[in-house]
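Accompanying notes for the structure given below.
Every protein chain except one is present and positioned as in the full complex.
To keep things simple, chains are lettered A and B as they appear, and every chain counts its residues starting from 1.
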Amino acid sequence: MGPVEYCLTGALAMFAGVDRVAFGQFMISRPIVVGPLAGLILGDALVGLEIGMLLELLWLGRLPVGAAIPPDDTQVTLGATVLALHLEQTLTVHGMPLVLLCVLVAIPLGKFGQSFDRLARNVNDRFNTKALTALKKGDVSSMERLHLMGLGSFAFAGLATAALIIFFGFLVLSFVAPFLVDSVRHAGLGLQYSLILVGAASLLGTINVNRAVSLFSAAFTGTLLVMWLK
Amino acid sequence: MIPDKAIRLKTYLAMAWRSLFLQTSWNFERLQNLGFLFLMLPGLRRIYGQDLPADLCLRHSTYFNTHPYFASMVAGTCLRIEEKQANGIETVIDTDSFKKMVMAPFAAMGDALFWGGIRPIAAMIGLFFATQGSLWAPVVFLLLFNLPHFLFRFSGFWLGYFYELRAIEIIQRTHLPDLAIRLKEMTVVLLGVLCAYLAFKGCNHQEISSLWGFVLLPVVYLYAWIARKGVSSLFLVLLTTLSLLLLSVLFY
Partner (left out) sequence: MSIVLARIDSRLVHGQVLEAWVPHVKADCIVVANDEVAGVSFQRAVMEAAVPSSIKLVIGTLEEAVRILSSAELLKKRVLLLFSNSEDALELRQLGVIYDKLNLGNMHSSSGKDRYSCTIALDTEDIHNLQKIEDQGVSIVCQCVPADRERTWHKLIQTGAR
């Protein structure tokens, strides 16, 4: 991995960070998209897809409603993908155990993303105050400039979160991974399923649908039975 | 004074582009206020000329917060109202009270439809591709999600502009909140299918009868119940992981 790849990853962190709130909301920032993209840059899109899939399902039920700031699923996915593809070379572990380790370390580190996001919005508070003062003087172009500076705050928040996840994730994993890899490998399938399980369950538990459990059970039972019959 | 309904394609395109920047300076004080003014500027300049009076700009930069995909519809109506007022035509309502009235309900509709309905089902369908290791997964997801997104964002302006307050009647007739619930129900069904498929694969991997997959069902119920109590998924993940790791350390 050379400097070009790192720069591109940084650019992706900023672009996806901006897509979350500040520009467009094309959903480039969703784990299922950002994971494969980060993977593509670093040479293995499929690892990114695997990580993106796990995290997408985990946070599917979470809604960004109102002023509440959700956990930064974007940078967690990006960070986990970078960690997985980086440590693959140094730790000589690969496949599912490594992916799981990286995801599990990145998720709690992603908590910090919320404070960077809050910081960005606080910085925007200042831009807003300045912009309103400019407007009072009839200075519209200053207001437009200040408004667009918000792109910078959110891009910075995205980059900072990603950098933090990657840096601390790297530290933690370099020390811990050698000890944990074996037990993660043994518990591998169970762990992978536990992530999917938590995702499915939290979607089921929080989704605003009557009879969600009945619908889910019917679909699950029907499908499993059909596959068993086959 | 300009003729009535003077919005040109150029103005519309500028506003459509700027609607992407609605939340760029999202702040705790007034949320999307500057974004809304930024979006309105091409239209306002078309009506009032290049030099906009300060009080006009301040009037359009008050507290504003709605679903980002619905903002262009609000802007359409606001521009029409502004245009009428500039031409001395009586309006039922001014832009400020219009914005105040629609922003929260539109936010609710958008949250339910896009965040609650369309995004989960698009992601769910994408996940089916992902389980097969297909890189089409993100493409499918982006297409499924962004088609309705663009439809709403880019046609909403004209709906708001031409129908004004009657746009709400049209919206009401489409029963968007009910549509959102249908989509959510479909998501839950697809989730069931996906989980069953993964359970089947897991059983095959362990070389046991796929009927063991049903063990997953009560566990999902238990977790869903815990999640419903307000326990965060982060906590659930850590708890499960640690207990699984502990088990594997004990047994191997």
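Note that in this section a contact is a pair of C-beta atoms (placed from the backbone, for glycine too) under 8 Å apart; a residue touches a chain by one contact, two chains touch by 3 or more.
Computed from a prediction, not measured in an experiment: that's the story for all the values here.
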Contacts of the hidden chain among displayed chains: A, B
Option touching the unshown chain, where B:Ile7, B:Leu22, B:Leu41 or B:Val102 are the choices: B:Val102
Sole residue of B:Ala16, B:Ala75 or B:Ala112 that reaches the chain not shown, by the stated touch rule: B:Ala112
Option touching the unshown chain, where B:Cys78, B:Ile171 or B:Val189 are the choices: B:Ile171
Touch list for subunit B against the chain that is not drawn: 28-29, 63, 65, 67, 92-93, 101-112, 115-116, 165, 168-169, 171-172, 175-178, 180-181, 228, 230, 232
In subunit A, positions touching the absent partner: 63, 65-68, 118, 206-208, 210
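Simple rule for what comes next: only the chains that are shown with their structure count from here on.
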Complex interface listing, subunit B residues touching subunit A: 20-21, 23-31, 33-35, 37-38, 41, 51-54, 57-58, 61, 65, 68-69, 107, 111-112, 115-116, 119-120, 123-124, 126-127, 130-131, 133, 135, 137-138, 141-142, 145-146, 149, 181, 184-185, 187-200, 202, 205-206, 209-211, 213-214, 216-217, 219-228, 233-234, 236-238, 240-241, 244-245, 247-249, 251-252
Contact footprint of subunit B on subunit A as seen in their complex: 21-28, 30, 32-33, 36-37, 45-46, 49-50, 52-53, 56-67, 71, 104, 107-108, 111, 121-122, 124-125, 127-129, 131-132, 135-138, 140, 143-144, 146-151, 154, 180, 182-184, 186-187, 189-191, 193-209, 212-213, 215-224, 227-228
